[in-house]
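Note that this complex is displayed minus one protein chain, with the remaining chains in position.
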Amino acid sequence: MQYQSQMVAKPYFIAAIGLFVAQILFGLIMGLQYVMGDFLFPEIPFNVARMVHTNLLIVWLLFGFMGASYYLVPEESETELHSPKLALALFWIFLVAGALTIVGYLAVPYATLAKITGNDLLPTMGREFLEQPTITKIGIVIVALGFLFNIAMTVLKGRKTTVNLVLLIGLTGLAVLFLFSFYNPDNLVLDKMFWWWVVHLWVEGVWELILGSILAFVLIKTTGVDREVIEKWLYVIIAMTLITGIIGTGHHYYWIGTPEYWQLLGSVFSAMEPIPFFMMTVFAFNMINRRRREHPNKVAVLWAMGTAVMAFLGAGVWGFIHTLSPVNFYTHGSQITAAHGHMAFYGAYVMIVLTIISYAMPMMRGRAAANSNKSQVMEMWSFWLMTVSMVFITLFLTAAGILQVYLQRMGGDAALSFMVAQEKIALFYWLREGAGVVFLIGLIVYIASFFVGGKERAETA
Amino acid sequence: MSGAFTKSMARNIFYGGSAFFIFIFLALSFDTVRALPERDHRENITPQVALGKKVWEENNCIGCHTLMGEGAYYAPELGNVYNRFGNSKEAIIGFIKSRPVEGNPGRRNMPQFNLSDEELEAVAEFLKWTSEIDDANWPPNIQG
Amino acid sequence: MQKGDHELLLTSTITWLLLLALTLVTYAAAQLGVEGKWLILGVLAIALIKGKLIIDRFMGLRWVGSFWRPMLDLYLFTVGGLIATAFLLP
Partner (left out) sequence: MGESDSPVLSQQKATLSMTVPDSNRTSCAITTDYPPGDVAIWIFILAELSVFALLFVVYAFTRHYNLELFDLHQQQLDSRSGLINTLTLITSSYFVVRAVAAIQYGNARLCSRWLWGAIALGLLFLLVKGVEYQHHFSLGIGLSTNLFYTFYISLTFFHFMHVIMGMVILTVVALKAGRGGYCATEHTGVETAASYWHMVDLVWLILFPLVYVMR
């Protein structure tokens, strides 16, 4: 670690992992509620558990992105962070605001929370993923602006690398697009249309720039390949991302009241969305094959390769499966969407945050370039446990989704009602829950890997 | 000259290509917003429908149900519930009202939200309005 | 400019005139109200020949060995083949 101020990333990473654990616990609760409907009812109804599960995911990924930025921007800029104090202050503001929001979700009925937080003044609550009280949303904007200011000032004062610029563009896009969460018209169609400007243009747009730049940074550091080569491909990949992804938004505009030409445009452009992910996979493996040195932190390289592969599978392949409008007509809003969502988020965003944590943490904990072998082996176990179980979660949900579509949406008059169809596919939900438990075990192993082999040194430092 | 592959060209393509596609997307969005009035029947968005949407949001219905296929997949699609319930607002209201506070043992349960009569009417009206949006004939059948 | 250069310019000029002529053929076909699947496929074939001329002569891929030229040839054949299939379907 070259700059003292990079250390502010540490609390961000720790908070991210903590919230990750909570997210998975609530995921398991939901999974159980899928098959044991009355589990924790009425204390924690499904909608509350889901809100906690998804919001925690977003919040801990944001913590991860911020931590990643605080870690890599000083190193890339070759200068200390503009204001480590601001970074720390924002950390606590964000953590407390996030925690209070989650407590609010759990402690009082959602309608009460809406009332207390003054949703009447500017109603923004109650939309998928944007359930946060308006005041929390304002807090997010403030934290995002402060964070952006801090990062931008650092970049401006130091060396301007491609990694930094792309990251900055991604983070700015993230903040700007979030502003659409304040637009909530009475007209449901308009509401949904611009809701996607937050959700789609985040995960299939600007977040991919953040993902790309973090991956490029880790590859530069661990492979020793010429920065020029890696940055060149970074540009090509993110160019492809935006070329396909922006009009690819159209694949959400098939059935929400928007004009039908989106079925053509959305299908064509989103069918191309796997391409940048495929390029990213080829790129990562290529760079690692061309590596000029053996970095002692093998597990970080493993995470990086895992990101490239799983992002392609989850976001690329599983996205493509149901992106064409004639297919999506039947699969829209089924468990197939859930399957895609799980693997895409894990493969692209969870894994990239774990990649940078895996790369940066040993150095921030004063362990030279890498953890001891013992610790690394344990972390690799967690990698495989989590990744394989996520593959199975996805496969089980896909099977459930195919059956659901078949039973509920095909077969004319003989089609089953939603609830009856759900009972028929309960077996797959049980299997999914089982895979979820393995995932949790993987996560526990992951956390345990931080606490083993501290005294031993990595084999090759 | 052959054989060049430069970072500056890759960068130009990123900026140029992105700007190009953002522009096209904005143009299409503009056309969409102009075309919407014929599809969303906004003339029927009464204050009651607007209140219904607010009730829908403030009870986080989207946390279990889908609405036009978007939301959670724990409970039935509601974009066409008005039609599924025999084009009856009363049936919708009756269903929401009759949810037991402690739930039915062993089954997926909808909470009892204790909505006022005005709110119940509003949410039913909202769901009726939603069912009339021209959404390219989705879902494939009445089961949603 | 010497002999070889004139040859090159001549080639591109001939290509250009050929493209213009082929376009006029296509247009004439349209004006004459050409019907029937095979004639229509003739129009498509002309389009593909024109595409091939552009790729080889104008884009200069004629002397590019690996990857790019085969890629673009593959492109023409795939697109042309699929369009032809759609027009031939009963």
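We just call them A, B and C in the order they show up, numbering each chain from 1.
Here, contacts are C-beta pairs under 8 Å (C-beta built on N, C-alpha and C of every residue); 3 or more make two chains touch, one makes a residue touch a chain.
What you are looking at is a predicted structure, and each value in this text was computed from that prediction instead of being measured.
K.L.:
Going by the stated contact criterion, tell me the shown chains that border the hidden chain.
P.N.:
A, B, C
K.L.:
If the hidden chain were put back, which of A:Thr223, A:Ser267 or A:Ser449 would touch it?
P.N.:
A:Ser267
K.L.:
Touching the hidden chain in the full complex, which residues of chain B are there? Just list them.
P.N.:
Chain B touches the missing chain through residues 1-6, 9-10, 13, 16-17, 20, 23-24, 31, 35.
K.L.:
For chain C, which residues reach the chain that was dropped from this view?
P.N.:
That gives, for chain C, the contact residues 1-5, 7-9, 12-13, 15-16, 19-20, 23-24, 26-27, 29-31, 40, 43-44, 46-48, 50-51, 54-55, 57-61, 63-69, 71-72, 75, 78-79, 82-83, 85-87, 89.
K.L.:
I need the residue numbers on chain A that touch the omitted chain, in ascending order.
P.N.:
Looking at chain A, the ones touching the missing chain are residues 232, 235-236, 239-240, 243-244, 259-261, 264-265, 267-269, 271-272, 275.
What we mean here is this: only the chains that are shown with their structure count from here on.
K.L.:
What topology does the chain contact graph adopt: line, ring, star, complete, or other?
P.N.:
other
K.L.:
Which chain is in the middle, if each chain's centre is the mean of its C-alpha atoms?
P.N.:
Of all chains shown, the one whose C-alpha centroid lies nearest the global centroid is A.
K.L.:
Among the chains here, which has the CA centroid at the largest distance from chain B's centroid?
P.N.:
C
K.L.:
Using mean CA coordinates as chain centres, what's the gap between chain A and chain B in Å?
P.N.:
23
K.L.:
Please name which positions on chain B make contact with chain A in the complex.
P.N.:
Its residues touching chain A are 5-7, 10-11, 13-14, 17-18, 21-22, 24-25, 28-29, 31-33, 35-36, 39-40, 42, 45, 49-50, 53-54, 56-64, 66-77, 101-109, 111-113, 129-130, 133-136, 138-141, 143-144.
K.L.:
Considering only the defined contacts, which chain A positions touch chain B in the complex?
P.N.:
Per the stated touch rule, the residues are 30, 33-34, 36-38, 41-42, 45-48, 50-51, 109-111, 114-115, 119, 123, 125-128, 131, 162, 184, 186-193, 228, 231-233, 235-236, 238-239, 242-243, 246-247, 249-250, 253-260, 262-263, 265, 329-330, 332-335, 337-338, 408-410, 412, 415-419, 421-422.
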